[in-house]
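Below: the structure, in structure tokens.
With one protein chain removed, the remaining protein chains of the complex are shown where they sit.
Here is chain A:
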Amino acid sequence: MAAAAAAFAEPKTKYDRQLRIWGDQGQAALEKADICLLTCGPTGTEAMKNLVLGGVGSVTIVDGCLGQSRAKSVCSFLQELNDAVNAKFVEESPLALIDTNPPFFSQFTVVIATQLPERSLLKLDSICREANIVLVAARSYGLTGLVRISVKEHTVIESKPDHFLDDLRLHNPWTELKQFAKSTDISDKDPVVHKHIPYIIILVRLAEKWADAHDGHLPSTRQEKKEFKDLIREHMLNLDEENYKEAVESSYKVSVTPGISDDIRQIIDDSSTEVSSSSSDFWVLVAALKEFIANEVNGELPLEGTIPDMTSLTEYYVSLQKIYQAKAESDCLALEHHVKKILKRIDRDPDSISRAYIKAFCKNARKLRVCRYRSIEEEFGSPLLSEVQKYFTDEDYCFAMNFYVLLRAVDRLAANYNRFPGIFDSEIDEDVPRLKTAAVSVMSEMGLNGASLSEDLITEMCRFGGAEIHPVAAFIGGVASQEVIKLVTKQFVPLPGIFIFNGIDQKSQVLVL
């Protein structure tokens, strides 16, 4: 394409590679989001760069660094990256703003706080929680750093997991599917037809056959599953029939446990399903889902309604698709009925939740996620001691746990000395024991007496001297921005705990405290 022709970039084309991930809805959510950044050093600027490129609605940079006005210059840099974004700046110290102007933060969708000391972070967290604003805190410190999320609750419908079992209901086929399977001659004499009967039909038919011979039970033991596979193979005309190979490979789908997974059960049993007029749409839908299941004979969730590609004649495949779609639609209608009833009950407009939203909910009913985060104050005051002890003794988590304590200890030391340990070459030797003392006090407040820290890591922290080195800042900022994207689009699943970066051997970990 000629340069002149592209003076204006069509958003569809410009955002093509990301629209393929989060779709128009995800993009619309980003374009509506107002993001606030506190402190625009390397970590904060890197995080914002990624969000501005992706096309968030607006960004507001708060920085009190005097001299050449860092807030203003970072803001102009960000603006240059994407003119569709509204970039603003506030020249004020984030610490002062947190202390003097808490209402300032309630205008944003997400606040990203970078390089904030513990005391200010605690205060900001309570401000954001009060106003129901998502807080993402990021910190780069030498070769370590962390990213954490704080929000009371974040619910996800489109969690888009990587690998998830297809929703084929082969263990529990409904009438129309059984009828269609029955109407298909799986022993068709025409070899071309025989090797193009989709495995769904083969499995429904043979599962029924199996059940007839086994008191209505489906294969469940290892031996039975093996025998079931043999039964499938007996129906092959020859060994290279792809559809039968697929049937053997998918035969386990007949034996899946019917009903609802523990994860979804937990969501359905959550006390938030006792809905009121202040409940979110998500919880209204979960409440409806609960009623839906109670009313279903099979006790199953709404059907997802899609099938994977499989060897088949086109007509068989398209017919199957329609049967799955029809069942999904009727499940969705049933759920919608419960939704309307509930909305009426809680004095809301029965049409106030869109059908598209209900449809997306049904399609993802097996993949719902609820993420809740304790406040930073709670975590500091009463950490999950058993977890902490486990992390300290686990080889894979030990470094991360040490870094967690040390990152808190450097703030404590900084509060006393007005500088980070190791800033001055001449004081490194004295700072090592000082940092150790601060770390021990952090640990004893956590209720950990006797756990020992790595001397090597204490020395490393002093060597770092609070340095914000660029590749670490880019990494931490990158992780922070990715979490913001997940939180704003409400797609995918955000961090469950505190991400601790380990720049030494790259074995970073997530701690849930």
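Assume contacts are C-beta pairs under 8 Å (C-beta built on N, C-alpha and C of every residue); 3 or more make two chains touch, one makes a residue touch a chain; residues count from 1.
The working rule: contacts and distances are computed from a predicted model.
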item	value
Hidden subunit of the complex - UniProt protein name among "NEDD8-activating enzyme E1 catalytic subunit", "Adenylyltransferase and sulfurtransferase MOCS3 homolog", "DNA-directed RNA polymerase III subunit RPC3" or "Glucosamine-6-phosphate isomerase"	"NEDD8-activating enzyme E1 catalytic subunit"
Contact residue for the chain not shown (choose from A:96, A:294, A:318 or A:415)	A:318
Absent-chain contact - pick from A:143, A:339 or A:439	A:143
Residue among A:139, A:154, A:169 or A:196 touching the omitted chain	A:196
Absent-chain interface as seen on chain A, which is shown	1-3, 6-10, 12-21, 42, 46, 49-50, 53-55, 68, 72-74, 76-77, 79-83, 142-143, 147, 159-162, 196, 309-314, 317-318, 422, 425, 428, 455-457, 459-460, 463-465, 467-475, 477-479, 481-483, 485-486, 492-496, 499, 503-510
